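With one protein chain held back, the other chains of the complex are shown just where they sit.
Chain naming follows the written order as A, B and C, and within any one chain the residues start at number 1.
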Amino acid sequence: MSYSEADLMACAAARQIRDGELVFVGMRLPLLAFAIAKRVHAPSAFGVFEAGIVRDEVPRAALHTMGDGANVAGAAWCTSLTNVMSLLGRGEVALGMIGGAEIDRRGNVNTSYIGRWEHPTVKLPGSGGGADIACLAQRTVVILAQERHRFVERVSYVTSPGRNLAQVVTTAGLLGMRDGELVLESVHPGRTVDEVRELCGWDLRVADDVGETPPPTAEELAALRASDVQTAEP
Amino acid sequence: MSYSEADLMACAAARQIRDGELVFVGMRLPLLAFAIAKRVHAPSAFGVFEAGIVRDEVPRAALHTMGDGANVAGAAWCTSLTNVMSLLGRGEVALGMIGGAEIDRRGNVNTSYIGRWEHPTVKLPGSGGGADIACLAQRTVVILAQERHRFVERVSYVTSPGRNLAQVVTTAGLLGMRDGELVLESVHPGRTVDEVRELCGWDLRVADDVGETPPPTAEELAALRASDVQTAEP
Amino acid sequence: MRAGESVALGLCLEASIPFALGHELIRQGTDRLTLVGPISDMLFDQLIGAGCVDEVVAAWVGNVSAGLGHNYRRACEHGEPRPLRVRDHSNYSLALALLAGAHGLPYVPTRTLVGSDLVESGGFEAAEFEGEPVVRVRPLRPDVAVLHVQRASADGLCHVWGNLGVAQEAALAARAVVIVAEEIVPREELVADPNRVLVPPHKVVAVAHEPRGAHPSPVLGCYDRDHAHFAEYHRRSRERADFEHWLDEWVLSVPDRGAYLRKLEP
Partner (left out) sequence: MRAGESVALGLCLEASIPFALGHELIRQGTDRLTLVGPISDMLFDQLIGAGCVDEVVAAWVGNVSAGLGHNYRRACEHGEPRPLRVRDHSNYSLALALLAGAHGLPYVPTRTLVGSDLVESGGFEAAEFEGEPVVRVRPLRPDVAVLHVQRASADGLCHVWGNLGVAQEAALAARAVVIVAEEIVPREELVADPNRVLVPPHKVVAVAHEPRGAHPSPVLGCYDRDHAHFAEYHRRSRERADFEHWLDEWVLSVPDRGAYLRKLEP
């Protein structure tokens, strides 16, 4: 079966989810990852949505936002943001997935300001729950495009600290934290190590055991295709 | 119309409630006071019950506890203890009514321990919400029997500090705080100042303008009798 | 639930007190418990009298409609049947302690209890913030929170209505939640109204079906409070020997809740 870059990224992120875990889920790829994991290898995982929803079943329709009715339908718990955030605060959320505009060598993510925050060149939307997930989830997965201007030596503003970062899933490969520094651990099929290093703004370390990202299995792809939770775009 | 000591106390306490106020209500006399005030002079008062209930109507049946179904029926808000306590915390509760085993010259109330708390002679049930009401309601009314062993120079344990105390309603009179000290402000019909002073364990000051507690009006008594909220006793 | 654990129960205050579960704890001899709850209408007194309890973390312990808890008094005043440690709270401080436990906060600074001797006997820390006195309330994280609910599904969803007390805060603060339900219903009936679900299902380790399991306390929509039963207990617990007879009659010699209900209404 053929698959897209986004399919591969969703599958890679899904593999970070272990059965029974509470996963803080965002829209688009994280939601697809949750759906794949639930259907393939983590049927007892729980999805936590910051708007105030906990699900133990995958939503049955495409979501544009986590506040869509389809995300309430079949929810196990519908409550306040404050209550679901308490799951983070108490340390019960095993994994959180966030995006970002920039990431640096230490795994710090910026979703707030390009340039000095007092006089920014670009004002980005901000943390949302990103900083909370990064600070309080046991492990964080960051999903973003492998582009040189996004992978910078030092982000201009740390929205989400990298200390709990487990993996960065990019359009070109997978990076992990080793000794407090991001290291290339695998490259996606069709990509080369040099290519990924070229798409990184610092001298990216490469793991000794760097390999190829396993492509989506037939089962994963089937789960993805079966998923009603398509990446809804306006 | 004839009236009992308890009727007079309930009416006296009711007069402390002003229209539109939030009143932290306990069982028995405070609940009767709330019912009288709602019907006579404070129709827009709200009753707050620590179990997690806010009412803008008087309960329509006798209550043994604030958790009885009759207290939920017709409630304006049914929620957590934490949420109703936030009304105290934010300073929105104008008046709270509490009882006590002992009170002292400074208006401190003890509902916890007789004797040293490490080795008490008598273990009383404890604060419940009493300490919270005393600390956080704008005004506190204490209701208790005028007995010499209850009115002591200094309570053995301060459960509820007296700093916001507005009035003490006793079986014999009404006391107010003046210059940080409880002062006899009125005696109930049929009682004398000397009698009340004799029922107090310290040298009770008497207000220059001490008078007789106004007896229940016909309207108050009618409200009390009409009230379905009788003092339910087991 | 195991000996030595901290158990939060009676979390909706006077309503929905899990007496069935409490009596089973007594029968099983589960002891050295720490009981956590805002107020307790009789069940704490029974567990204390039965010798199951080492420590109470609570705002009020007694019999709501009658006053003092006789077993509580005997334990505090004379160490009978065994010594009892009391960690004094007010209702609000207990709620904030559970809230802090639920959110993993190191403490909550509050203006309640300022000037109260609860600060000392409850082991709170008096502090200042910007020149104003505050009291620091430390988090509580019970091992188990017990919820008696109107309905639940076998997989751990539950609906609760009526005054909620600190049930949600305690459930979120606890390591695990045990649910005792008046009724077991299909999951669909619960997810049809997910706003009424009180706790997320990952916290729930057990669901028991126990109709009238909260008797003599009331359960909204199911049954009213049995005032006479409370009054009888109060009278019969005044003396230790009488309490032992009561305990034998209503708990120890009653094999299970079915037998209890048949005894109640032969």
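Everything below uses one rule, namely that a residue touches a chain if its C-beta (ideal position, glycine included) is under 8 Å from a C-beta of that chain, and two chains touch if they have at least 3 such contacts.
Not measured: the values here are computed from a predicted model.
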In the full complex, the chain left out is in contact with A, B, C
Out of B:Cys11, B:Val72, B:Leu124 or B:Leu144, point to the residue that touches the absent chain in the complete complex.
B:Val72
Just one of C:Glu132, C:Glu239 or C:Asp256 touches the chain that is missing; which is it?
C:Glu132
Can you work out which residue in A:Gly20, A:Gly67 or A:Gly211 touches the chain that's missing from view?
A:Gly67
Given A:Arg163, A:Arg178 or A:Arg225, the one touching the chain that is not displayed:
A:Arg163
Which listed residue (C:Met42, C:Leu94 or C:Val108) would be found touching the missing chain in the intact complex?
C:Val108
Considering the whole complex, not just the chains shown, which residues of chain A touch the missing one?
27, 49-53, 64-69, 71-72, 78-82, 85, 88-89, 112-113, 117, 120-132, 134-136, 157-161, 163, 232-234
Tell me, which residues in chain C touch the chain that this view leaves out?
96, 103-111, 129-130, 132, 134, 161-162, 164, 193, 195-196
Could you list which residues of chain B touch the chain missing from the display?
20, 22, 46, 53-54, 56, 72, 74-79, 83, 85-87, 89-92, 136
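The rule is short, and it goes like this: only the chains that are shown with their structure count from here on.
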Starting at chain A, what is the smallest number of hops through touching chains needed to reach chain B?
2
Quick check on this structure: which chain has its C-alpha centroid closest to the centroid of all protein C-alpha atoms?
C
Distance from chain B to chain A - Cα centre to Cα centre, in angstrom
56
Taking each chain's centre as the mean of its CA atoms, chain B sits from chain C at a distance in Å of 27
Between chain A and chain C, the Cα-mean centres are separated in Å by 41
Multi-partner residues in chain A (2 or more other chains touched) are none
By the touch rule stated above, which residues of chain C touch at least two different other chains?
168
